[in-house]
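For this depiction, one protein chain was excluded, whereas all remaining protein chains were kept in their positions.
Per-chain residue numbering starts at 1, and chain names A and B are given in the order in which the chains are listed.
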Amino acid sequence: MVRRIDTGGGAPVEFTFDGRPVTAQPGDSIAAALTAAGIRDLRDSVVSGAPRGVFCMMGSCFDCLVEVDGVPNRQACMVAAEAGLVVRRQTGSVEVPV
Amino acid sequence: MTGAASADTLVIGGGLVGAAVAWGLARQGEKVIVLDEGDVALRASRGNFGLVWVQSKGSDMFDYARWTRRSADLWPDFAATLTEETGISPGYHKPGGLHFCLSEEELDRVRAQNRRMHNVNDALGYGAEMLDRQQLDEIVQGLGPDVVGGSYGKHDGHASPLYLLRGLHAALTARGGRYAADARAEKVERDGDGYSVTTARGTFRAGKVVLAAGHGNTALAPQLGLDIPLRPEKGQILVTERAAPLLPMPTHLLRQTDEGTVMMGDSHEDTGYSTRSTAPVIAQIARNAVRCFPALEKLRIVRTWAAVRILTPDGAPIYQQSQTHPGVFSVNCHSGVTLAGAHALALAPMIAEGQLAPEMAAFSPERFHGQTD
Partner (left out) sequence: MQSCDIAVIGAGPAGLAAATTAAKLGFSTVLLDEQPAPGGQIYRGVETAGADRARILGPDYARGRELAKAFRASGATYMDGALVWNISTDLMLDVSRAGASTQIAAGSLIVATGAVERPWPLPGWTLPGVTTIGALQILLKSSGVVQEDAVLAGSGPLLWLMAAQMVDADVPPRAVVETTPRANYRAALRHLPGALRGRGYLTKGLAMIRKVRRAGVKVHTGAEDLAVEGKDAAAALRFTVKGRAHRIETGSIGLHQGVVPNQQITRLLRCDHAWDASQMCFRPVLDTDGLSSVAGIYVAGDGAGIGGAKSAVLRGEAAALAIAARSGRGDAARSGAVRAALSRDAAVRPFLEALYAPAPHVTRPADDTIVCRCEEVTAGAIREAVDLGAPGPNQVKSFLRAGMGPCQGRVCGLAVSAIIAERRGESPEQTGYYRIRPPLKPIPLSELASFTPADRAAE
């Protein structure tokens, strides 16, 4: 489905998406690493609940929003994939613990 | 005037005031045309906070307090009718409203205001009460340590001003009225026993004219024997991304919309007609919001904007009919959401009659000249 033609050298790192381990290469955004791992569905729309994934990869569309280390609505295509990140798929509006 | 579009009443201005009056007139069976400016205009109706707010209105003017309360009482019916006629809900809720105080000084000020409200309004069951910190905690969880107390008004509520405006436009159209944008009124003149209004989209004619052009009224007033002293005051607003429900009721500084976004505002600046957002004020509003409700700091601000309040010298509305030009009325207020119910269901019928009721005399600009008639 997805092919990695080169890794750009350097050591790969690992983070998790909904608990599942994902390998990222240097230079990957979270969105790139998820795409390379075949993960397309990143969240539910806050309006209709329909699934959404990466669209523009350049920080314009805000469709790739995920929770990163407990912080919701981060743009997966703009956040570098780093070792140990805990990334989660989003459903519904942001819950703010009071 | 051949070829001119004609109506029973021309309403100049398609903001919340003009649209509410226009729909109210259409409900009285009138043929109404609303003349408005284009897509980008000084339009407070598109930039306000959406409170239907009673608790601070008219502490020094009994008639204004009573009129506000009347509008709040009309709102449930007003919202239901609008929804029924258009399928567009203005999203009105009446859970009551809170004013958080962040200092003892503010608490004293609000307490004094409340006392004045009770003095002028006790008979009406005005209903705002002072709450101490403990009482506030019972209503809202998660208040910041700086909140020392506040007041609670049970008649307060909020609505979506944007859906309200859209609903009013849709309801007007559904009742055979017409909304004409890009039709700024340049000149209003006598024409037979009525008036003609010149715009870039042609000339319009009617027996009656209502000036509801917000700050635009200032330029039109002198042509029609009216006196409308207004001043601009900028207010900036911030809005967050959508969040799950966290605020049980609106407050003067924060409110959560039906979509889940949290709006925050309450700045007052004398910067003319500017509608620019500025970093110092945005940062100040953010600080106050976080002081009131620290959990909000996790949310992102998606947008900020500014709009210009339409203020009269005493903050109360001006309603008047021209003495020199029969059938010409003007309406100005700085709480067009709150008063929308009264404008549509109480004021419009008076205009349809061609005569403001005697109780409206208190809102004449003559009050600024020390005359009581």
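Everything below uses one rule, namely that a contact is a pair of C-beta atoms (placed from the backbone, for glycine too) under 8 Å apart; a residue touches a chain by one contact, two chains touch by 3 or more.
All of these numbers come straight from a predicted model, not from anything done at the bench.
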| item | value |
| --- | --- |
| Shown chains that the omitted chain touches within the full complex | A, B |
| Omitted-chain contact residue, chosen from B:A5, B:L143 or B:I282 | B:I282 |
| Contacts of chain B with the absent chain, listed as residue ranges | 14, 36, 38-40, 46, 162-163, 165-166, 169-170, 173, 179-182, 238, 240-241, 259, 271, 274, 276-280, 282-283, 286-287, 289-290, 296-305 |
| Where the missing chain touches chain A, by residue | 1-9, 25-29, 32-33, 35-36, 40-42, 45, 47-48, 50-63, 65, 73, 77-78, 80 |
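The definition used in the following text is that only the chains that are shown with their structure count from here on.
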| item | value |
| --- | --- |
| List of chain A residues in touch with chain B within their complex | 46, 71, 73, 92-98 |
| Footprint of chain A on chain B - complex, ascending | 141-142, 241-244, 246, 260, 295-296, 298-300 |
